[in-house]
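Everything on this sheet refers to the single structure shown next.
A single protein chain has been omitted; all remaining protein chains appear in their positions.
Then we have chain A:
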Amino acid sequence: MEEGRAERRRRTEAPSHTQGGTRRAGVMTDVHRRFLQLLMTHGVLEEWDVRRLQNHCYRVHDRTAAVEELEDFINNINSVLESLYIEIKKGATEDDGRPVYALVNLATTSVSKMASDFAENELDLFRKALELIIDSETGFASSTNILNLVDQLKGKKMRKKEAEQVLQKFVQNKWLIEKEGEFTLHSRAILEMEQYIRETYPDAVKICNICHSLLIQGQSCETCGIRMHLPCVAKYFQSNSEPRCPHCNDYWPHEIPEVFDPEKEREASTSKANRKSLRSRQH
């Protein structure tokens, strides 16, 4: 069939066509294509899953080739995706700095990714929760405060009981995280919606002083008010016995978390509960 032949030709085709870019475009092979398909299927993945996925794709399509270093592998794919305004974005969980990856659309500036999953009033509930989270000091919004806004929702009337279930749906779909009755953004939401959030709430939004990305949870200097992500704090003050604010040089008053170590993580996967104690909210 015409389509099949054309497709097979394209499969082995070498450099891809980038629009108006002088940057060297990457080469797409079936390894990359399968990787992209599966990454898209899963939405968001942690780094160790991504490595397994990469190895799996090599095993399926090209057993003889050496597995490319993950960062180069992803940059290679991204150079092809660039002209399509999509990107494999790398982020980190805000509480313990675990690297996560997601395929995001750079052209969209809205919560549109969620739009097809949820009804109008549910989307509005998310927006209300999002606003509360962004405005909060700690990056968390309490369940009570969110539920109190149920009357202001657009669309069909929603009861508080219903809203509780919708919030759980958000947690299951990895848009929100719940901790002790309070909600914050999942790293997936941060990765996918950072642009939207920065454009929609330019005044309320908080930025990390170190990495300059969106900040929801983190530590702040009590003197000058600058903020940093917990993993950014960990990296910046690593093996520094006298941590000082990078902005005003005042003594940094909070507990310095440990840098995320994937090796230690794998060994200590059963004692994960212990690491949770480091993740106290420091404001």
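One rule holds in what follows: a contact is a pair of C-beta atoms (placed from the backbone, for glycine too) under 8 Å apart; a residue touches a chain by one contact, two chains touch by 3 or more; residues count from 1.
The rule we apply is simple: contacts and distances are computed from a predicted model.
Not every chain of the complex appears here, and the one that does not is recorded in UniProt as "Necdin", selected from "Necdin", "Galactosylgalactosylxylosylprotein 3-beta-glucuronosyltransferase", "Glutamyl-tRNA(Gln) amidotransferase subunit A, mitochondrial" or "50S ribosomal protein L21, chloroplastic".
Across A:Asn121, A:Ser136 or A:Ser187, the single residue that touches the chain missing here is A:Asn121. Of the listed residues A:Val80, A:Ala129, A:Ile146 or A:Ile256, the one in contact with the hidden chain in the full complex is A:Val80.
Residue positions on chain A in contact with the hidden chain: 2-4, 6-8, 10-11, 13, 16, 19, 28, 30, 33-34, 36-38, 40-43, 45, 49, 52-53, 56, 59-61, 80-81, 84-86, 105, 107-123, 154-156, 199-200, in rising order.
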